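Note that this complex is displayed minus one protein chain, with the remaining chains in position.
Moving on, here comes chain A:
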Amino acid sequence: MKGHKIKKYIRKDRVIPGFDLTMGISLLMLSFIILLPLVSVLVFSFKLTPTEFFRLVTKENILNAFRTSILCSVIASFINCFFGMILAWVLVRYDFFGKRLLDGLIELPFALPTAVAGITLSKLYSDTGMLGKPLTILGLKVSYTKLGLTIALIFIGIPFVVRAIQPVLENLDSQYEEAAYILGASKAKTFFKVILPELRPALLTGFGLAFARGIGEYGSVIYISGNSAKEQTQVVSYIIMQKLNYVDYASATAIALVMLIISFFILLFINILQICQSRRTNHV
């Protein structure tokens, strides 16, 4: 009886045809494009013995790199969430001259080769650069510090947040706001109690995407961070490149593996938050 049920569950007749074909293609693509490379990372890193592995990933400079990568990506993603929301709001709610152009500009960080972005940012923010010069007078050193690193991550992460929020904001029924207004809610209350909860899942998605991108970023970061082990401005992807340059695949993949695991859990956590969130909104 039970077995029959399970069988029925697996071989359910579907209303929409083409399940076998599309699922097959999905699995094939996933295996070749994502799973296979990930498994080879695992296989390569197993060339180290567990003690070697442990000793490697707990080295001071590598731990520092993990700290720097995660900290800067998290800060950059938070800042992106804040400004991304404002940007999306402006693009969705108002009509103004050049709106389309501004909308198109958002995607530029995607299209620009990251190394170009990195070199440009480091020049702009170095203490002889256009933005760096006035900031130096204020006592702020941006290029070759963690601050510069975070700015590079903000640059590459902003499109993720804006593009995640935009469609949700577009589809947000204005009746909710009207109802809140009629019921006498203040503007701030309307925003925090009505609009923000609706945006929260999209914000979390944007945060997750920007964070994931930031943590693996290489090109734009290495030119502006200064890569100093002493000032702890080395990121994980830089350490991995160091290992690769000496053809040390095992260490490089071992560090990558730890990074993957950390990222996976952080993203999983974000996903769980999101699920809780949508459950709560659906129950109300």
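Note that in this section a residue touches a chain if its C-beta (ideal position, glycine included) is under 8 Å from a C-beta of that chain, and two chains touch if they have at least 3 such contacts; residues count from 1.
The rule is short, and it goes like this: contacts and distances are computed from a predicted model.
Between the listed names "histidine kinase", "Isoquinoline 1-oxidoreductase subunit alpha", "Sulfate transport system substrate-binding protein" or "ABC transporter domain-containing protein", the UniProt record for the complex's undisplayed chain reads "Sulfate transport system substrate-binding protein".
Only one of A:Pro109, A:Gly129 or A:Gly216 touches the absent chain when the whole complex is considered: A:Gly129. Of the candidate positions A:Arg14, A:Arg100 or A:Lys230, contact with the hidden chain is made by A:Lys230.
Seen from chain A, the chain kept out of the figure touches residues 56, 59-61, 119, 122-123, 126-129, 143-144, 222-223, 226-230, 238, 241-242, 244-247, 251.
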